[in-house]
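Of the protein chains in this complex, all but one are displayed in their positions.
Each chain carries a letter (A and B) given by its place in the written order, and its residues are counted from 1.
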Amino acid sequence: MWTWFHRLASPPSFYRLAERLAPWLGLGAVVLLAFGWFYGLVYAPADYQQKDAFRIIYVHVPAAAVSLSLYSAMAIAGVIVVIWRIKLAECVVVSIAPVGASMTAIALVTGMLWGKPMWGAYWVWDARLTSELVLLFLYLGVIGLHEAFDDARAAARACSLLAIVGSINVPIVKFSVEWWNSLHQGSTIFKMGKASISPDMALPLYAALAGTFLFCAYAVLRRIQNELLWRERGTSWAKEHLSAVTVH
Amino acid sequence: MTKRQKRMVAVAGLILGLGVAAALGFTAFRKNMMYFYTPTDLVGHSLPANAKVRVGGLVVTGSVQRGDDLDVAFTLADCEHSVPVRYHGILPDLFREGQGIVATGRIDAQGDFVADEVLAKHDENYMPPELQEALTTADGKHSCAPFKSVMGS
Partner (left out) sequence: MSGVWAVFAREMRLAGRSKTEWMMPPFFFVIVITLFGLGAEANDPRLADFAPAMLWVAALLSTLLTLERLFRGDLEDGTLEQVCLSRTPLVLATAVKLLAHWVLSGLPLVALSAPLALGLGMRSDAIGVLVLSLALGSPCISLVGGFVAALTVGLPRGGLLLPVLVLPLITPVVVFGAGAVRSVQDGLDPQAPLYFLSAILALCVTLVPWAATAAIRNAFD
């Protein structure tokens, strides 16, 4: 079991695994997103209350869900870095941050566009919105800290520590709508019991959600590959790989 | 101290610290801690005069009266109590009878709530209009569940 794990975590074998896996993730993301967005924007019925404006849910909810999941993944990878110092986990931490930051920004912008017609304000300082904004700053902090270091390994360890300390924000974002009376509505699908959305609307939402997850997995995997190649650029496997793909 | 004893002290310190933090956090949650109050909170507990608060609830069906020049008066209710609200300004598109809203303002001398700002709080339910009509009950379309009293009644 452990030898298998160690072999997987070694840069060349993970690189090869990612090479095989990434196209399928990308393909799945394209198919699911195309289906989800087309179905959601064209065929799904308009909401009884919000009419067509509710359709922004098909971008907003997946982006917000992924932004939180990615941060959790980054913090878990960070714990692995701090305790076991696995190189692959270091690459995971630094590769997730830019993807997560983009998704957080998308969630915030789409949320603001949604808020203006529905609530009557682009922005309110309620717990959900504020903590999601802090999440964006945390991602940007990790990126900034990574850029500031010269040594890649010290950078990844520092980023891991920052990600772990910042992970206190994740439950605050997730549960802010339950803990406090907030203007932001409660969870529609990520909650105990039955999802409060009609099946016609839910199907494309699940597709968009899965598609966004796959897309982010694809993006992170490709970033990890780049990071691995860059770090291992002196080693024989990386040179071999690069000479195979470079056109002279 | 031996290494083992040192570790025991460290673990004990961690548990103690986290326990204190959790106890204080739970105490805070039992106090009022929210973006808005509910009508029950306003009725049941005398808030100080001129305190600026947010109050969230459902616009009672049939209570909206529009006056001149953007003046509007309506009644805001949660599951138990209601409070009259006056507002001057532009209402959000979603504002209608039966809709959940959050208003910011003060309570005046007559016990009315004078709002400076009104925001619509839509619920987390999504369904097509046909389905919703079939589900509509006599006493109202929206659940008052999102407007939980924070002070108890």
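One rule holds in what follows: a residue touches a chain if its C-beta (ideal position, glycine included) is under 8 Å from a C-beta of that chain, and two chains touch if they have at least 3 such contacts.
As the structure is a prediction and not an experimental result, all values here were calculated from the model.
With touch as defined up top, name the shown chains that contact the chain not shown.
A, B
In the whole complex, not just what's shown, which of A:Arg55, A:Lys87, A:Arg157 or A:His241 touches the removed chain?
The one listed residue touching the chain not shown is A:Arg157.
Tell me, which residues in chain B touch the chain that this view leaves out?
Interface residues of chain B facing the absent chain: 6, 10, 13-14, 16-18, 20-22, 24-25, 27-29, 31-33, 47-53.
Which residue numbers on chain A touch the omitted chain?
Interface with the chain not displayed, on the chain A side: 82, 130, 134, 137-138, 140-141, 144-145, 148-149, 153-154, 157-158, 161-162, 164-166, 168, 172.
The working rule: only the chains that are shown with their structure count from here on.
Between chain A and chain B, tell me the centre distance in angstrom, where each centre is the average of that chain's C-alpha atoms.
31
Touching residues of chain A toward chain B in the complex: what are they?
Its residues touching chain B are 45-50, 54, 57, 117-121, 124, 126-127, 179-183, 185-188, 196-198, 200-201.
Inside the complex, what are the residues of chain B that reach chain A?
These residues of chain B touch chain A: 29, 33-38, 56, 90-95, 99, 102, 117-133, 146-148, 150.
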